[in-house]
Each structure stands twice: as structure tokens, then as C-alpha cells.
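Note that one protein chain of the assembly has been removed; the remaining protein chains are unaltered in position.
The block that comes next holds chain A.
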Amino acid sequence: MHHQYRLGIDAGGTFTDFILADRDGGVRIFKTLSTTQNPTQAIRNGLALIEEETGISPTTLVSNADLCINGTTVALNALITHTGAKTGLIATSGHEDSIEIRLGHKEDGYRYDPDYPPATMLVPRYLRCGVRERVLSSGSVHTPLNEDDVRAACRHFLAHDVKSVAISFVWSVLHPAHELRAAAIVREIMPGVQITIGSQLYPQVREYTRTSTAVVNAYLAPILGRYVAAVDAYFQDLGARQPVRYFQSNGGLALSAVVAEKPVYAINSGPASAPRAALYLGESYGLKDIITVDMGGTSFDITLTCGGEANIAKDIDFLRYRIGVPMIQVETLGAGGGSIGWIDAMGLLQMGPQSAGSVPGPACYGKGGDKPTTTDANLVLGYLNPGGLVGGRLPLDVEKARAAITTHLAAPLGISVEKAAYGMFTIVNNNMVNAIRRVSVERGYDPRDFVLNCAGGATGAHITALAREMGINRILVSKLASGLCAFGQIISDVRYNYMAPIAARLEGATTAKRLNDTFKQLEAQGHADLAADQFGPERISIRRSLDMRYVGQVHECTVNVDPFDIDEAALERLKAAFHGRHKELYTYAEPQSPVEVVNIESAVSGAMDRPARMTIAPGQGAHAALLGTRQMIFDASGVAQDTLVYEGARLGAGDVVMGPAVIQEVTTTIVLEPGWVAELDRHGVYVLILGQHVAQHNKALIPA
């Protein structure tokens, strides 16, 4: 009986989504307001809501669930609001300032802006203590650790009530002993303080990245530690059979002890489950190359999987802090339903990144907002139901939307309100297309080879237009689209990343052996960690990646490979993979040039059982779900046409809807532009195909 349910909880900025899957293929979404001040409260509220709607008490639910999974924004919020712990940094003397120097760079886009502020320091300068010690690039010790300096730093920290300490030394990755000894001293003098060690958290070459990652981690560790302890305790009280799993930004689950120690792995976990969900939906059709777009109220997140693998980003600036550890690459754009349209100093129409948020919200919400937003445009274009969103619980005022667009955009530009609305729609789509290029074209992928997957409540209105702009002719839209990320979490695996620096030219038997041995060591550690969590070897899989470059280049290019024994001959395989990837990304390769590897990584995953797929009864034909017609605008002329509107809840498996049309689901609205055809499959996924491609894709796409 205890395998009846699986529960996923994804805390977003505004809403906390609950996904409840049962073993018979039932999947339901529940939403409560997030409680940022007391994050566990939202979980209690959500379980109470589930009890109210289903009669299943929190105890029954949790004690009969095989897994409870939590995606949390606790760390993210602390980083956004700068409310982490008081943190001190112990660094190599002379290098205390690298996190403030930030490589001497100011972000692009603000070059001549006199008001753009420097990034807030998570560790102010007076809490950054240099100690005498130095390791060289060869790994040899130039100056031994001065332990008195470490003790002095500890006393200084105690005097300033520091709660968390990051230790990060130059070249510690090649000789961790100094950091480890310093940590021992800190532990002795400051018992109970949280300690983050750079070479253990992120054992890769690049001092600034490693120190910054360690500082972010130290800053978040106490607060996330308290959170997971509270959640663990709450679920234990409810009789949980398994420890709660937490979702990480690397797309995998982890135990509480791991995220408490390495919270930097959990800072952008929200959208990171999208690739997993996308692959799950695509599995029925053998699709592995998928771009997922997720539009919410204020932001638009894009993720990509190619060949069944998600794009991974390392060494990136996240909320203006350099983070090294691998994260699912999420391109985020300030483009959501609340994004405001405005005319810039040059006289050009722009959309966002300013957002009306949920208060006052779009003008059509009638809550006092008078700025024209994406949602207002979609309403004027006829895409949204004037009767309201979320099953009518949120009524919309068309006249307020028209007034806002007229006043701020149509009148100044001298065009009609309809044309202005279509313009807003076009520009927000175009912004999204440019952002999609950043995860595809800039990573060497042609978006036309991909399927588009729709996530988030606001995306459905844009999805066929986006596909048209990108030249994509197939789209997946799950009935669970508005909670797709929470769903992705409950079908994810446990995943940990293991890293090591190598810094060697890809030549000779010695290097081959060193690579081979290091990979084996990393993976042995992975096996041990997963074995401790009850994963047998048959459930464990490994993906390797190597950061390589031509000798003399400074940036590496990450190449993913399957595990194989690396001997001298196999080095050629690695080089060939690098040349190929370099050409994909940058239009050329230099096969004659020497190649070096800088860092290596193994991602070790423990497979979880999947819950059953959602099942939908066969339909009686789409006409049975027809609600009526509405005037809608589908091109720049601004001329409206009568368009059919269907109720998604009444469509069954195999039902086909021809565009132009709108399908209204309870938590999302799918707009089919002219030419698109949608078919609902038996697992609750709409497959959208551009008309001229229907015949050619029919066989491949619709499962027997």
C-alpha cells in the first residue's frame, strides 16, 4: 500500500505547486501561495488543501508515498534579497579581493550607465582575511600555511559574530592540504560554525570562480540547512517511509545532508526540472531534441535537451555572482504575462523587462494597473477568455486592456489598438526567440532540428507563434503544462557531480592513465555515495565531461562522452570529439593543433522508479468540446476573424483540433495559429504539428 502516491512540491516565487501522482496514472496539480517568510508553512497549507479537495489526510498521503520531493527557492530568495548568513572568507594573502574585483569587469548593457550599482558583496572586505600560504601552478608548495594567520582570522570572525566561513586558496585544487588544515583550525576555534572548503566544493581550476562559488555556498548554507532540517522533521512526523529528496539545479535529486552542505547546487532548481519533463513527454514519440519554454508572470525560462541530454552550464554569472558548479543551463528573460510595453528614448516599441507583477498586475486584471502588458495584448487579440483565467476565478476587463494599450502605445505610435496589440505580441515573441538562440544557436544547435515543449501557464498563447518564428514545426503541450516543472521533479533521478582538475596536454600514455585513474576515482566515490542511499550498481549511470581547448586558448569547450577506458589510443577519440564540438560551436576546427584538458567531471545518477503515466479516455471527436467562437487577430493587419474555441477538459484521446482555434485548459490557454493541427494523445499531451507537415509526421508521431 505504501507505494500508492508520489508527491512533488515546487516552491516558486509566487505559488507553490503540488503534484500528486498515484499508481493508477492519476496526476493532479494543486497550488497554494508561497510563504517566503516561513517556507515550510506553504507545505502545510498545500497538504491541507489536498486533504480538503481529495479527503486524503497529510499522514495518509505521506506515509503511503514512495517519495516526497521538494524543489525550493529558499536559497534563491536569500541570494536575491541578500539575507544569507554573516560570512567570513579565508583566502591566500594578496588574493582576498578577487570576489570584489570580479575580473575587473562591468556587465554589458550598462557601459555608460552612471547609476548601475556594483554587485552587493556577500562577504564585505573587512571579513575577508588573507593568510600566508601559497601553492604554485605545478602543485608544489611555495609558502607553507601560516597557522597563526588562520587563528587570527578566526578570532576576528568570532568578534564579528560570523556564522559561516568559506576557505579558498590559490591552486588549492592541486594541493588541498592547506585548505583542509585551515578548516581543522576553524573547526577547533569556532565550533559549530558552517565551513565551506573551495577545493572540496568545486575542485576545478579558476580561483575566482572557485572562491566565489565557495562564498555563495557559505552564505546560503546555514539558512538552507535549517530549512531542510525543518522539512525532514515535518515529513518524518507524518510517517514518511523514505527521506525527502530535494531538487538541485543540476537536474537531479539529493538527500538533505547533501543540499545542506552544498546549497549552491540548489539555487536555481525551479526551471531545472524542465528538461526531464520534456524528455518524459517526448519519450512516447522517440523525441530527444527538445526546447522547453516556460512563461510565467514575470519571466520566461528556456532549457534545451539534445540527444536526451540537457544543456549544462558551468562557470556562469548567476544573479551577478560567479558560480562554477554544473547547473542545467536556464536562459531567463524578463518576458512574462506581466511584462510592460513601452516606447524607448529612440521611439521604438519595447516589451519588458519591467513587469506589472501580480500587483497591480496587467491593466485587464482591474486591480489598478494601467500599463499595457503582454496579457493585455493577448486579451485584445482575442486569445484569452474574457470570462477569465483559471476557470473564471480571475475575470479580465477587455476595455481596460484596450485603454492601456491605446494611451501608452497605439496613440503615440499612430497605429490602431489592434495593430499595437499584435506588435506587442510580436516583440515579446521576438525577444523570446532571441533568447532561445542563446541556448541553441550559441551552443551550436539549429533550433529547427528541435521540438518545442510548452511549460508554464502563460506560454500556450505564444507557443505556435514562437515555433513559427524559429522554424519549428512540432510542439508538445502537456495538460500539466502549468505545473510541468513540479512534475519534472517527481520523475527525476538522484544525481551528483564529481570533479577534478587535470591541466594536461592530451598526449602520451601518462596523461591517458592519469585521466583514466582520475575518472575511475571520481566514479568510485559516486558509486559509494549512491550505495549508501540504497542504489545498486544496476541503477547507477555515468556521464563524463571534459573541458578542453586548443593550447593557447583560454576558454574551454565542454565535451560530453560516455565512459570508456582511456589509454593512449583513446586520447584520439577525445580529441576528435573536441574538434567536432568546436566546429559546431564556432564554424571551424584546427585538427593539427595540440589540445589540452583543464577540468574533468563525472555526473553519477541513481535511477528512480517512474510513476505511471497519466491516462485519458478516448474522445468522441473535437466537436463535442466546442464552446463557440471568438474574434481573434492572427496577423499584423490587425483584422479579426471568427475563431473556434474548445474546452480542453472535454477533449478525449485521439481528438483533433484544426487551427486557427483556441483550446482552453483550466490553467492554460493554447492558441493554434492558422495552419496548426493539434491532437490529444492518451497520456494527456497535445501534439501540435504545422499543417504541411502533418502527413509526413503522422506515422512517426501518433503512437499505435
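As a convention for this text, a contact is a pair of C-beta atoms (placed from the backbone, for glycine too) under 8 Å apart; a residue touches a chain by one contact, two chains touch by 3 or more; residues count from 1.
Simple rule for what comes next: contacts and distances are computed from a predicted model.
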item	value
Omitted chain (choose from "sn-glycerol-3-phosphate transport system permease protein UgpA", "Heme exporter protein C", "Dipeptide ABC transporter ATP binding subunit DppF" or "N-methylhydantoinase B") - UniProt protein name	"N-methylhydantoinase B"
Listed residues A:Arg206, A:Arg544 or A:His683, member touching the removed chain	A:Arg206
Full-complex contact with the absent chain, from A:His3, A:Lys288, A:Arg437 or A:Arg682	A:Arg437
Missing-partner contacts on chain A, residue numbers	94-98, 100-106, 108-115, 117-118, 124-126, 134, 136-137, 142, 170-171, 205-209, 345-350, 413-415, 419, 422-423, 426-427, 430-431, 434, 437, 441-442, 503, 550-555, 557, 582, 585-588, 590, 593, 598, 636
